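Of the protein chains in this complex, all but one are displayed in their positions.
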Amino acid sequence: MQKTEQKFYELADSLLRESGLLANRPSWINLRQLVHEFLPDLLDTDCRSHTYAILLVLLRNPEKSPERAKKLAAIIESACKSSPDELFIDMLRQLAPDDLTSTLLPQIYCTDSRGSIAVYLAAKIGLHVEPDAFQYFLTARTWQQTDLINLAFLVRPSEQLKVSTILEQAAANESSAINREIFTEFRHILFGEPPQQPLLPDIAIAASSGTVITPAPTINEDVSEDPPEVNTTARKGSSHRAQAFSSRVAPTTDAKGKKDSPGFSASILKIIETNQSALLVLFVITTIFLVATGLSKWFVSDSAESVTPPANAGKLPSHWTDSATREKITERYLAADKDYRMGELYLTRDRFSEALILFEDALSIRPDHTLALYRAGYCRLHIKDYAGARTALEKALKIDPTLRYANLLLARAAAAQLDNKGAESHFNRELELAKDPVVAEEFANFLHNTGKEVEAESLINKYQALYPDRILILTRKPDKSEKEEQRQ
Amino acid sequence: MYRHYKRKSDRFGVTLVEIIVASAILAFIGGIVGHWFFLQREYQGRIFAISDAQQTIRQASWRMMQELRTARSVLFPRINADKSIRSDSKVVFKSFAGDVICYYYLASEKEIRRCKIPNGPGVPTADSEPVARNVDQLAFTASDEGNRIIDIFMEVKGTFGLESVYLINE
Amino acid sequence: MINNRQRNNRRGIAIVMVIGLVAIIVPVLYMLSQLGTSQTKLAFKYHENLLTETTALSGSNAGISRLRGNIRGYQSLTNQLIGDESYSLTLRPTGKGFFEQDLYYLLANSQIKSHHYAIMAEAEQFNPQPSPPVLVIARDYWNTVEPYEIDQVADVLSMQNDRGVDLLRLDETREYEKNATPDQYSTELLAKSSMLPAEIVPDWPEIVENLKSEKLSM
Partner (left out) sequence: MKKSGMSLLEIVISISIAVVIFIPAMNMFSTTGQAVFKTRNFSFANSAARRISQRLMAMPYEDIVEVPLPGIALFDAPAESFFAPFLNTSGTNSGAKNITQADMPEFYSYLVQHDFRYSLSVSNVSFGDGDEIKSVGILITWSENNKNMMYRLYVYVPSL
């Protein structure tokens, strides 16, 4: 039996070295006879390589028989799990396009390495598919760049435009962004500068680390044609290496097993290589984190241990920051404040003239002291210097338009000068700042006393509704004498 | 014919390698963030402690001050015979209504408590809830002859509270 | 050339980073920042609380000063200032005393944002001499953080009622003090010693002694 097997391999090797269509080669008849007579079902399970397995199927089964297609499919699927050799590729070239479309092309849909290798093989043997097929291929799985380039070889050069158009339309109707992207990328590859020959997929490199597979120097564009004339020495060399490879790898056909041991560190390296930039960014972020940790430690630390006073301890700084208002406080500011507060003390006794002097003193140090301006206006109003009051109050409002009661005092000043319109507008402005019922009551009384009873009534009603707890009343204008009596 | 081979489920797959890379990065970031957090927790802890301490001091001070403000006389502590100041961990005073009120520090529980002793018939009653908890140190200091000023010094976890109350009523 | 797998990895990393940032760091920092802000807010609230009290007290002092300066009659002064803070002051006459002195309710109020502080006291202003200052006696100060409007009769009545409860109790304690002899008074108080918290007991005799020495006699 072993002898027969040996005979088969010898005859098969010579057949493969011969040229022309398989069936027309001199060794074909002898080999076929051998297989039919002595090897009816031998080698089905332990064939030396996928190349011989295919040859065996071709020798045994008639063309277009379902059995032939089934067996071919099984062999090709198995072959796609490992790195293909040139001999096998040459063998595929001998297959009819019909055999290939039903056996090799379905493998392209596989998500694992089979898909990549199937595309590579199809490109390598110059298989072409119909233009409308590409959109299905592209959406069936995720595609690596290498696979896409190989897939581009499956497009007939004359049909590139057509494929592109179809993909463009498909992209327009596609909802998935990933698919649209892949369509576009494939179109770019089609019109870009493609490499001269199909690229061996990444997975194959990783899986067969160390094995070099010499690609064919030229590519036959047409499957139906005879295999191209190739340099026999090169062919020999490659076939030997391929044999050596297949004999070494063949016993462990499980792809995963192959990947694990020698491929792991390589794949880690690959991950690091491919994610170099991302890792760099991570490194930078980490550094920032660590630096920031140090910084925050420094910021937050309030070392209770140190008993050393600050460098400027006990010295008079140029300014302080008010901890409540964040204002810049200088000695000048404090000096003005002191005068202003002294003025306030006089006001506790209604001594307006003395107070005014002090407020003016404060203003001579700090002309933008809003409250001193307000108080100066207040004093001037009481000593009946209405014009002076207005100037001071308007100045205060210019600095701080939201200052409360300044508008009220302006209204009083205007009222005292019988400028009813001015008074009204100041009253209104004051009420815009705050809906103060006391101000509203005063305004309503002012309106009442100037003959605008209706407005006065509506204002008082409005504020009465706003402040139901208070009693707001319209009163008759108090007599001068009454006011004086209150003051005594 | 190609439509036949279309396998939708493969379209958005994630490979083992991707998961490994993603989790490695996540673990890396997690580690860094964790480390950072660990360092920050120390400061955070301090900040929280200070924050709590301040709140305790404010609440306790305000509560005691409000009652002391309208009180009529401080009964204890009072300045020493040689007119030097005197401090104690409790304060006893006659309230606005004439009753005897005591705020005292319970060292074993680190609490400030309040007790009301009726000036007249009736039994003393202690408040069920303490005025403040986690107080490390408390001292009431009398410094004036009129018994109308009482200083409060409190320490909660390294944060110090200082108060004085002037009794407005005679 | 960027292949698909790499692109997916990068996208994955980007997503992980973004999620890491958003899910972990941002909430933590937000929480921490809230802590800082809430602390500042609390400190400010307390500061405002104390400031209203100090300002109201100053207002009350200003009121006494007005009475001493013999600025009499119904007064309602808003927006009086001390520092940057304002207070309101109201002198509400309540009648005449035994010695023909004028009696007032002296009301001072300060408000900063939502914090109120009102001080109410009874003030007696004796008959003015040919010129001020006039003798003024202020007593029974009472305070509240309730937002009373001191220039409103209704609110002043409410304040009076609130204070009245404490004043009634004051009458009781005063009665008790007056009716007991010093020895009776101290004995009864010393008897409470057994019911006191342990912290007070050692100093109780001293406290009772102080109470006894200040006991009202008439």
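Letters A, B and C mark the chains in the order given here, with residues in each chain numbered from 1 onward.
By our rule, contacts are C-beta pairs under 8 Å (C-beta built on N, C-alpha and C of every residue); 3 or more make two chains touch, one makes a residue touch a chain.
From a predicted model like this one, the values you see are computed outputs, not experimental measurements.
Engineer: The chain left out touches which of the shown chains?
Structural biologist: Counting the whole assembly, the omitted chain is in touch with A, B, C.
Engineer: May I ask which residue of A:Ala96, A:Leu334, A:Ala434 or A:Val454 touches the chain that does not appear here?
Structural biologist: Only one listed residue reaches the unshown chain, and that is A:Leu334.
Engineer: In the complete complex, the non-displayed chain touches which residues of subunit B?
Structural biologist: Within subunit B, the residues touching the omitted chain are 40, 43, 47, 50-51, 54, 57-58, 61, 80-88, 139, 141, 143-144, 146, 148-149, 151, 153, 155, 158-166, 168.
Engineer: In the full complex, which residues of subunit C touch the absent chain?
Structural biologist: Contacting residues on subunit C, toward the hidden partner: 1-3, 6, 10, 21, 25-26, 29, 32-33, 35-37, 39-40, 42-43, 46-47, 50-51, 54, 57-59, 61-62, 64-65, 68-69, 82-83, 85, 131-133.
Engineer: Where does subunit A touch the missing chain, residue by residue?
Structural biologist: Given the touch definition above, subunit A has residues 274, 276-278, 280-281, 284-285, 288-289, 292, 295-296, 299-300, 302, 304-310, 312-317, 319-324, 329, 331, 334, 337-339, 341-342, 344-346, 348-349 touching the missing chain.
By our rule, only the chains that are shown with their structure count from here on.
Engineer: Measuring centre to centre, with centres taken as mean CA positions, what chain is farthest from subunit C?
Structural biologist: Of all the other chains, the one whose centre lies farthest from subunit C is A.
Engineer: Measuring from the mean C-alpha position of subunit B to the mean C-alpha position of subunit C, what distance in angstrom results?
Structural biologist: Whole-Å distance between the two chain centres: 21.
Engineer: How big is the gap, in whole Å, between where the Cα atoms of subunit A centre and where those of subunit B centre?
Structural biologist: Each chain reduced to its C-alpha mean, subunit A and subunit B end up 45 Å apart.
Engineer: Among all residues of subunit A, which ones touch two or more of the remaining chains?
Structural biologist: Only 142, 271, 275, 278, 285 qualify.
Engineer: Multi-chain contacts only, two chains or more: what residues does subunit B have there?
Structural biologist: Residues 17, 21, 25, 29, 33, 47 of subunit B touch two or more partner chains.
Engineer: Where on subunit C is subunit B touching in the complex?
Structural biologist: 5, 8-9, 12-13, 16-17, 20, 24-25, 28, 32, 35, 39, 42-43, 46, 49, 53, 57, 119, 121, 139-143, 166-167, 169-170, 172-174, 176-177, 189, 192, 195-197, 199-200, 203, 206-207, 210-211, 214
Engineer: What residues on subunit C touch subunit A, complex-wise?
Structural biologist: For this pair, the touching residues of subunit C are 1-6, 8-10, 13, 17, 44, 47, 62, 65-66, 69-75, 78-84, 149, 151-152, 154.
Engineer: In their shared complex, at which residues does subunit A touch subunit C?
Structural biologist: Touch residues, subunit A against subunit C: 142-146, 182, 202, 271, 274-275, 278, 285, 324-325, 341, 344, 347-350, 371, 375, 404-405, 438, 469-471, 485-488.
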